[in-house]
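All protein chains but one are shown at their positions in the complex.
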Amino acid sequence: MEPRLTPPTPRGQTSVTRPTRHWYLLGRARWLRRKPQARSLLGIPLVLFRDAGGRAHALLDRCAHRNVPLVQGRVTADGCLECPYHGWRFDGAGSCRKVPGLCGDNSATGRSVPSFPIREQQGYLWVYPEAGATPSHEPFEFPLRGEQGYSVVRRELEVEASLHAFAENALDVPHTAFLHKGLFRGSAEPNLIEVAVTRAADRVEAEYIGEPRPEGLAGRMLSPSGGMVTHFDRFILPGIIQVEYRIGSENHILVTAFCTAEEDFRTRIHAEVSFRLRLPHWLLKPFILPVALRIFKQDAVILKQQSANIRRFGGEAYTSTELDVLGPHILRLLRAAERDRPVDGDREPWQKRLKMLV
Amino acid sequence: MEPRLTPPTPRGQTSVTRPTRHWYLLGRARWLRRKPQARSLLGIPLVLFRDAGGRAHALLDRCAHRNVPLVQGRVTADGCLECPYHGWRFDGAGSCRKVPGLCGDNSATGRSVPSFPIREQQGYLWVYPEAGATPSHEPFEFPLRGEQGYSVVRRELEVEASLHAFAENALDVPHTAFLHKGLFRGSAEPNLIEVAVTRAADRVEAEYIGEPRPEGLAGRMLSPSGGMVTHFDRFILPGIIQVEYRIGSENHILVTAFCTAEEDFRTRIHAEVSFRLRLPHWLLKPFILPVALRIFKQDAVILKQQSANIRRFGGEAYTSTELDVLGPHILRLLRAAERDRPVDGDREPWQKRLKMLV
Partner (left out) sequence: MEPRLTPPTPRGQTSVTRPTRHWYLLGRARWLRRKPQARSLLGIPLVLFRDAGGRAHALLDRCAHRNVPLVQGRVTADGCLECPYHGWRFDGAGSCRKVPGLCGDNSATGRSVPSFPIREQQGYLWVYPEAGATPSHEPFEFPLRGEQGYSVVRRELEVEASLHAFAENALDVPHTAFLHKGLFRGSAEPNLIEVAVTRAADRVEAEYIGEPRPEGLAGRMLSPSGGMVTHFDRFILPGIIQVEYRIGSENHILVTAFCTAEEDFRTRIHAEVSFRLRLPHWLLKPFILPVALRIFKQDAVILKQQSANIRRFGGEAYTSTELDVLGPHILRLLRAAERDRPVDGDREPWQKRLKMLV
């Protein structure tokens, strides 16, 4: 792999991580058409394009010759990506196939551009951020695809925050009763609930036991009669977030989001909400979705302020309590993944129980 | 005190200083109302707020939990500053008083935010930039408050310059005849005057002996008949500037300005002009004040150009003559204050006399 040449990172300790031995979701497959597209992954500038047969490829966005960004070029009839300066052509493997004007062999070694493993799967483009590597596993698969009785809503979002900051936020329960008061939780008296945390080699999960139906508008619509709830929050390496609710026997919601760190403080999220609900479908679009997006927007504002403050101070100085159920575990998992090691010596899953007022 | 985490400073030598063992004027008391306010002091981001009883407090503008700027929060009914993210509450001492959702003790140590000594005095808010310190002295008091026969005009100003650059400028006589020609000095033939400079442990003072009535519009209005003038210029640590004129027996003007370095190259000034003049009061507002503000504006433009050039060159390369009566002394005082030591071994006040054409 090329030496990673990224923008300067802030001084001091941050929760920014860059685990490279994982597949990342870069965009929806249909977003990449004839025109090459630029996208960063862990700070690495990439260009994505489709060859003549429609197969997607990911190269470092820098011509081997004079370092012009290849995204400014075009795809030729023979399926190569052509640099706009001298017309050098690179195939999907990054090999130089043509140097206009050159007599003799056009494809000498040393003229290639680093090429990154890429997959098209479930309508998404996945890239592995180690050029020339042969990944030992395949990308993540979103669950409940095509499952009988389930609907799926997909959304693509972006936040100005590190992957860790966003993942912690998305799986954090206490802030919902406060920041999203009235929309999600926090409108009634708090209940004492129990949380069981389990950390395994590649994931950490929290089960919320004894939680009543969520308060607020969303909860009232889902389950007007109240009732107990099964609720799991889950983080899976390198950036998968799952929130799963079962409310009574009729309602099942599973939010799965794949988070990709484009830059240290910019994360792109592809979320799929799979659900089987007692609500008529025509209610969902006009009511549930706007509420969910308002909640996301409130989080995005806070996360942006948090990122700006971390950069202003030149690093993080976090304090945690046991209410920070998953955040510190997510960071340990990410740091271990960055070193490509299992989280320190974890053979048996690690477990803990705590109580929380929600 | 927290490690000071400020924006990057320019390379090379500059006259930027950060003496922390002094009180600084952060704003007028009435500026701080219900809403928390952010302000920097020596590069330290602070949030100021008033508790339920109206008492002012100054905390580091960073929640101990997830580092969100507290200025985005609100003051609760119990007088705490509440973080907008998870609703942690901090009292004026920076102690955490509430962690929503947490069972048991909400105020464990290690969850506090650095709190800075603050005073409300003479209608101003003063902050001491060492968190948790117990200052051995009280803030500066503006003189001639409530003095019989005196009027006071107050102004708050801001310049893009280091405190040193502004203080030197404000107490510099030679540039007035040049930059402010016609407004202040410089419209008549120069006079040879004598300057007596005295430096003590915390201050430096210049007395101008034999100076005629100031030339220009301001002078003619103050003392139409001419006559000798008593004129003192004074710098007192950490950023007090005084210009004192007596023109005949009828006129006394004392300008006292407290300068606070918010950032390395941004200084906020609170000035009080106390005066007893032979001019009728209705003349002052329309004539004297606009002239003073025009003079300040000319200085602010030059100081901004100077700051930009110092940053462009990555540092300062000053040359001084004996006309730079106070500037070099001010820098020595500030550097000594930064190390919290008296200016090198000064027991006896240091004195010098020189001549100047003004």
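In this document, chain identifiers A and B correspond to the written order of the chains, with residue numbering beginning at 1 in each.
Note that a residue touches a chain if its C-beta (ideal position, glycine included) is under 8 Å from a C-beta of that chain, and two chains touch if they have at least 3 such contacts.
Being a predicted model, the structure only gives us computed values, none of them experimental.
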Fill in the blank from the handout: Where B:Pro190, B:Pro290 or B:Pro349 are the choices, the one touching the absent chain is B:Pro190
Fill in the blank from the handout: Answer key for B:Arg111, B:His175, B:Arg203 or B:His329 versus the chain not shown reads B:His175
Handout entry: Sole contact to the chain not displayed, among B:Gly54, B:Gly123, B:Gly314 or B:Pro349
Key = B:Gly314
Practice task
Using the touch rule from the top, list residues of subunit B that touch the missing partner.
Solution key: 12, 165, 168, 172-175, 177-179, 190, 192, 302, 305-306, 308-310, 312-323, 355-358
Exercise for the section: Spell out the interface residues on subunit A facing the chain that's missing from view. Expected result: 2, 5, 7, 45, 61-62, 64-69, 72, 84-87, 99-103, 108, 110-111
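Convention: only the chains that are shown with their structure count from here on.
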Fill in the blank from the handout: In whole angstrom, the CA-centroid distance of subunit A from subunit B equals 48
